[in-house]
Each structure stands twice: as structure tokens, then as C-alpha cells.
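To start, the structure under review is shown below, and the notes come after it.
Missing here is one protein chain; the remaining ones are kept as they sit in the complex.
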Amino acid sequence: MSSATADKTAPASHRFAGIRNALHIITQSYSMMFAAALLVTVLLLIILVPLLPGYDPYTQNLAVSLAAPFENIDGRTYIFGTDTLGRDLLSRVALAGRVSLLIGLCAVVISLALGVFLGLVAGFFRGVVESIVMGLADLQLSIPRVLLLIAVAAIVGPSVVNLTVLLGLTSWVVYGRVARAMALSLREREFVLSAVTQGASAAWNIRKHLLPNVLPQMLIVGSFELGQIIVFEASLSYLGLGIQPPLPSWGMMISEGQQYLEIDPWIALLPGIAIFMLVTGVQFLSQAFTSEGQFDLASPPKGT
Amino acid sequence: MLRFLARRLTQSVLTVFGVLTAAFFLVRLAGDPSVLLLPVEATDKDIALLRSELGLDQSLPIQYAKFLVNVLQGDLGLSLRQRVPALDLVLERLPATLELALTAFVLGLVLAFAVGLVMRLTPSPRLRAAIMWLAFIRQAIPVFFFGLLMILLFSVTLGWLPSLGRGTIYHLILPALTLATYELALYLRLFNSALGEQQGQDYVRTAYAKGQTRTKIILRHMLPNALLPLVTIAGINLGMLLGSAVVTETVFSWPGVGRLIVQSVSQRDYPVVIAGVLMMSLVFVLINLAVDLLYAVLDPRVRLS
Partner (left out) sequence: MTETAAPILSVRNLVVEAVGASAPVRIVDGVSFDVHAGEVFGIVGESGSGKSITMLAVMGLLSGRTRLAGGEVKLRGRSLTDMSREELRRIRGRHVSMIFQDPMTSLNPVLRIGNQIAEILEIHQPGLTRAAVRDRVIELLSLVGVPSPERRYRQYPHEFSGGMRQRAMIAMAIANNPDILIADEPTTALDVTIQAQVMELLLAVRTRNQAAMILITHDLGLVAETVDRVAVMYGGRLMEEGPVDEIFSRPAHPYTLGLMASRPRLDAAPEFLYSIPGQPPSLSNRPSGCVFNPRCAMQNGREICVTTVPSLGRASPNLQGMTHNTACHFSGEIEGWIGAIAGGRDAMRETS
């Protein structure tokens, strides 16, 4: 997996080249454009709806409960309908989206920082440090992530902050692996060796040389992981172990909606579709930053 | 082969100890374990009893030792809700989880294999693209939502299959399919790239030079080699599978360990939570070991190293 953005001698303007590249790739394929459309739509929903008049995720009104989408009651159209307590679903889906996205982004930042740090340190210093870090990684991987999240969330209590930190702490391994691999390969390169012989300290080396090489790839991984984390958070909320009321969360809305599938499936469907749109958009686009982008389906050799 | 086996076994044992240690520290994370492990209405006598049992008044290493001894004897405390050993409750539910997880695992590989072969042998590039598309979309849908969609379609709308509980094989279909299709996109992509990789391999060229037919080359030469990375990844994804199983059990009210853990968390029945998590980790380690053995069977190079 290499791309222009991974060129180690590239100046900072290369980062913009990466974005330009991405836009180019996106517009070249229908699936990319579709994914971009999904992402933009859901982001618009999340960002704009809370700014509209009539935005109200909390007020209960049993008289209008279980309204269908676009149903008009007493002169008010509920675009997404209402839930069992008569709350406006559009507002709730939007707010839940904000919460999920915020948690997701923060968690990615935390896990990225932690992972890159641990990975670079492990790869650069090797020896005992590396063993400890890799041991931690293995340990963490020896238990299914959802279980780990459930167990810890259960014990420390599910608050937004706890959740974010927890998600961040449990997602570092993938960055750590990549960072370590990069550190291992780069530390033998001349420019690092020469810096070392010139007496530069380890920290300086890591910051100056290894970091810029590692970051572009991390962003690609990070955008993919964002999707994963959002799904994890939704799963926890679905189980009741994630975001707690009164804050709405997509997962919990789906869980509540499941009981009413026969009567009003929209309560469960709409948040689910929102998750799908956000995750698909984010994950497809993360591929736009790599030089791949399409599925590779090799064909048989010619003349055989 | 024996050396390989011995090495993997040792690793597994170490991993299990690692998880136990982590659990040990986790419980103490919240402060005094007696707060977690005893019901609210516990008497002082109960508390004192627990404290001496866990060695809470003694040094950490001794606590750890006692903890290990307790665990190895199968003593993971009593359920706060039902006053029965936590481990018993977990063991009761274990067969259900295993049934679901293993069915889904095998089903997932079989589906990936079958669909992968279809993709490889079909002359239509549109069909290939359509399949990959569907698999990708499937992966972007969280497991629980997909389960819900399955219920909506097959139970609520069509009424073909039951949506809850465990009993007949019909009850197993929806949950297993939900789990099995999740990794399908990954397996297919891997399978295709593994097969694609095989394409350029020298021994494939040798096979063509021998005058072998394309079909036989795919089946006899490329497939066994392509299976190797597939099995590896399937093993690695076992973690996801077990984790997804936990969530899926709740979706379908499947009476397994996962559902037990979730219910226990909301009931604050921590001994059961911990017992459940430990058991699932153990299952995970064991299945990983089995997958590694399978890999050794498939790849003679590993066997003889």
C-alpha cells in the first residue's frame, strides 16, 4: 500500500496533493461518488438539523407517538415520524449522530496518538520495550473487543467521557503495528543513522524523521477505524451499555425500535440507515486516500 | 509437528494467564472488589468473609495467588442475583454460544469459498462486481442492525422464520446467517486477492506448461494455496466473530453466554460478568489453537518446521 503521500522526501504541500488525488479518484468511479454522496448527506443531516427551527429531541408528546415518516398531525409534519414517546425522530437521529461522531473522532485521535507513540517507541528502541508493547497488544487482541468494552464499561460506568477514552484505549493496536513496522524499516535508513551519529536524541529522531513518514498512512487507517469505532459505540448503546439517556444514541434507538418492528419499523430503521450511511461513506472514502480504490478481480492469463 | 503443537499450547496457556491477570486488575480498578462482588444488602459478616477469601487484607501477590487458585478450582464467585456459582450459570449457556459461533464460522467459510469460486469461474465481470458490492454493503451494516433487518424481512414480513430463542434448526438460521455474512466481504476480497496472487505464481505457470486445464489448475493448484491466508484471517477474525456473537445473541434473544453477560451487566451481577468474559476468552484461545492446527494440516511447510 503506497501512495504519493507516503513519499518520505515529500514537502508539506504533498498533503494537499493527497486531497487532490482523493477528489480525483472519487469522481472517477461511481461507487466512490455514491459513498461520497452518502457521507455528505448524513453529515448534512447531523450538522444542519439541530440548527433548524422546530428542532426538539426531548419533548415527549404521547398524543403523536408512533407517527410514520412524513405524517402530518395537527399541522406539523414529522419528517422522520415519532417514537413511542412522541419525540421527533429527525431531531433525535441528528443529535445522536452528533454524539456518535464526536465520540468517534475523539476516540480515533486518542487511539492514533497512543498507537503511534507506542508503535514508534517499540520499533525504535526494540528490546524490552518492544516486548512489553507487543505483549500488551497481543493481550488485548486475545479477548474479543466487544467483550473487553462491555466488561470495562460495566465496571467503570458508561459515561460519554468514559466511553470515548475506552474506545480510544482499545483501538490503538492497529496503528501501533503499522507504526512499529515503519519504525523498524526506517531506523536503518541513512538519514536516521546519520542523525543518530550526529548525536540527536531518540525523541528528536522520532519526531523529526519517523513521524512524518508514519502519519499519512495513519490517516488512512484512522478514517477506516472511525467507521469501526462508530459501529462499536452503536453496538454498546444497543446493548444498553453505551450512551445513556437522556442523550439519544442510534444504537439505543434501534434497540427500543426493535420491540415495535411490527407496528412502526421506522423507529429502528432510520437510525440504522444513518449508521450505514456514515460508516460506508467514511470507509469507502478512506480507500480514496490510498492508491487502490477498486476491488481487484484478476483475470486468467492470456493464451491459456 | 509435535514441536509446533507444544509451542502453540504454551502460548495459549500464557495468553489465558494474561487474560486472568487482566481480569484480576480490572476488578480492582473500581476500588474495593467487595463492592462489586457482593449484593447491596450484604451484611458485614458477608463482607468480612469475602475479604478473607480473596485475601483483600493481604498483599497484592497473595491476592493474585488466591485469585488464581480460586479460578483454577472453578470458583468465580456467586451470582448476586441467583446465589448460585457464577461459573455454573455460564457453563449452562455455553453450548448455545458454541453452537451459534461454530455454525456461523463454518458457514462463513463455506459461503466465502462457494461464492469465491463462483466469482472466479464465472465469465461475467458484472456478476463479480455485483457480488463484491453486496458484500461490501453488508460489511458497513452493524451486526445488530443486520440482524434486525433479517428479522424484519424473514419474521415480520414473510413470517418464514422465528425471530427469537433457540429450539429448532429454524431458530438457528437467522442468527447464524447474520454472523456468517459479516466477514464475507473480507473473506471474498482476501480469497480473490489470494487467488489473484496465485495467478502470477511460477508453479501455476509450470502447471500450464504441463498442459493442465484451467479448471484443474484452479482447483488443484491455486485453491489449496489460496486457502492458507483465508484460514489465517478467519482465525484472526474469530475475535470479531465471538464479539459479534455477544451482540447477536441479544438481538435474537439467543440464550448464550453473550446474552447472559449483557443481562448481568444491567443487573450489576458482576461475578457473572467476569465469569462470562473469562469463559469467552478461553473459548477464543482454544478456537485459535484449533485454527492454527488446521493451518498446519493444510500447509506442509509449517508441519515440518
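Each chain carries a letter (A and B) given by its place in the written order, and its residues are counted from 1.
Operating definition for what follows: a residue touches a chain if its C-beta (ideal position, glycine included) is under 8 Å from a C-beta of that chain, and two chains touch if they have at least 3 such contacts.
For clarity, every value in this text was computed on a predicted model and none was experimentally measured.
Q: One chain is left out of this view; which of B:Pro95, B:Gly165 or B:Gly200 touches it in the full complex?
A: Among B:Pro95, B:Gly165 or B:Gly200, only B:Gly200 touches the chain that is not shown.
Q: Using the document's definition of touch, tell me which of B:Gln11, B:Gln212, B:Thr232 or B:Ser253 contacts the absent chain.
A: Missing-chain contact among the listed residues: B:Gln212.
Q: Consider the whole complex, including the chain that is not shown, and state which of B:Thr21, B:Asn70, B:Ser193 or B:Asn225 touches that chain.
A: Touching the chain that is not displayed is residue B:Asn225.
Q: Please identify, in ascending order, the residues of chain B that touch the omitted chain?
A: Considering the whole complex, chain B reaches the absent chain at 199-203, 205-213, 220-221, 224-225, 228, 298-301, 304.
As a convention for this text, only the chains that are shown with their structure count from here on.
Q: Can you check how far apart chain A and chain B are, centre to centre, with Cα atoms defining each centre and the answer in Å?
A: That gives a centre separation of 22 Å.
Q: In the complex, go through chain A and note every residue touching chain B.
A: Listed in rising order, the residues of chain A that touch chain B are 31, 135, 138-139, 141-148, 150-156, 227, 231, 234-235, 238-241, 251, 254, 258, 261-262, 265, 268-269, 272, 275-276, 279-280, 283, 295-298, 300-301, 304.
Q: Per the contact definition, I'd like the list of chain B residues that touch chain A in the complex.
A: Of all residues in chain B, those touching chain A are 15, 18-19, 22-23, 26-27, 29-30, 36, 119, 125, 128-129, 132-133, 137, 140-145, 148-149, 151-152, 156, 189, 192-193, 195-196, 199, 208, 214, 239-244, 246-247, 250-251, 261-262, 265-266, 270, 273-274, 277, 280-281, 284-285.
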